[in-house]
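One chain of protein is taken out of this complex; the other chains stay put.
Then we have chain A:
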């Protein structure tokens, strides 16, 4: 069982690596935008699309839900998935 947090960590690292940005420690409290990670809104949208595909969930289907940290995003997709 992979936790959603693990999945987000893995995908964020991939996105950062792809764009040649530095990767660091990613915890539930890590801010997604305007924090230590070199990602922008387009990167974040890419992450959400990947999460939607991998979990089969669409937490934003009925409208945007505000989130700031990795943990808040993970909570939107549920705690764990197969």
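The working rule: a contact is a pair of C-beta atoms (placed from the backbone, for glycine too) under 8 Å apart; a residue touches a chain by one contact, two chains touch by 3 or more; residues count from 1.
The rule is simple: contacts and distances are computed from a predicted model.
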item	value
Per UniProt, the name of the complex member that is left out, chosen from "tRNA-(Guanine-N1)-methyltransferase", "GntR family transcriptional regulator", "ABC transporter ATP-binding protein" or "3-oxoacyl-[acyl-carrier protein] reductase"	"3-oxoacyl-[acyl-carrier protein] reductase"
Contact footprint on chain A, counting only the chain that is left out	15, 18-19, 40, 42, 45-46, 49-50
